[in-house]
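This view holds just a subset of the chains, kept in their places.
All chains are identified by letter, namely A and B, in their written order; residue positions are counted from 1 within each chain.
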Amino acid sequence: MLHEITVRTHAQACMVDITSDIWEIVRTNDIDSGTALLYVPHTTCAITIQENADPGVQHDMLLLLREIAPRNDSRYRHIEDNSASHLQASAMGFSHFVFVERGRLVLGRWQAIYLAEFDGPRVRQVLTKVWRD
Amino acid sequence: MLHEITVRTHAQACMVDITSDIWEIVRTNDIDSGTALLYVPHTTCAITIQENADPGVQHDMLLLLREIAPRNDSRYRHIEDNSASHLQASAMGFSHFVFVERGRLVLGRWQAIYLAEFDGPRVRQVLTKVWRD
């Protein structure tokens, strides 16, 4: 069964922690052991898993991604002026999975699941399926 | 069951839309609800999902990837002169999935599935399994 989460982002580039939303899906479906599959049906935002302890990590990752793919470049041809966002999203990825064991997401001590927004603010969707083992 | 698609690429770097090939696998196998798993058994091409409306997106993504990983660098040690291709492919990724609902791939309005070629022209393979829910 496909679950849909709506995420409202509040900046051009930001990372929104969606761990509790995914955990809620696992809990509601009473999954003891399985795998949660996560997908964003967008081309300028992505999913990644990252540290949730020091917000400096998100600041620095977004800084590096802006350097890798600058917002403006006279050679860009895309008419919407968000070419950088597309590249940044493809580098992070649109489909990821996380294991579930004993009713809990198997995340490392510092890991959280993020929607990585690169062309906000917008309203985004995250699609999830949870497979039982 | 493993399905194999052959994709012929026509440039050193390019993106080939394979959405209809994947859709054909879903249709032929009469999958109503499930997940399509996509994999490329290569090290210098990848799969990504991106916008299929404005071809400027592909132009700009490939431009950025060339800047991130230049074709030539005197410090490279790899004997085949395609080190950049390896890095570009790893950044896009070799394994991705897309959900299937009501017999259709669950893609966003602007999303298409691409084989991203970074060391062509070549003949490439895309491997697919579709899991029913």
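Everything that follows uses one rule, which is that contacts are C-beta pairs under 8 Å (C-beta built on N, C-alpha and C of every residue); 3 or more make two chains touch, one makes a residue touch a chain.
Given the structure is predicted, the values throughout are model-derived calculations rather than measurements.
Identical protein chains form the entire complex, numbering 3 copies in the structure file, with 2 of these shown.
Everything that follows uses one rule, which is that only the chains that are shown with their structure count from here on.
Remark: rotation between chain A and chain B after Cα superposition is 120° (nearest 5).
Averaging C-alpha coordinates per chain places the centre of chain A 20 Å away from that of chain B.
Within the complex formed with chain A, the chain B residues making contact are 33, 35, 48-51, 54-57, 59-61, 63-65, 68, 91-93, 96-99, 101, 106-111, 131, 133. On the chain A side of its complex with chain B, the touching residues are 1-2, 37, 39-43, 68-69, 73, 75-80, 83-84, 86-87, 90-91, 93-95, 97, 127, 129, 131.
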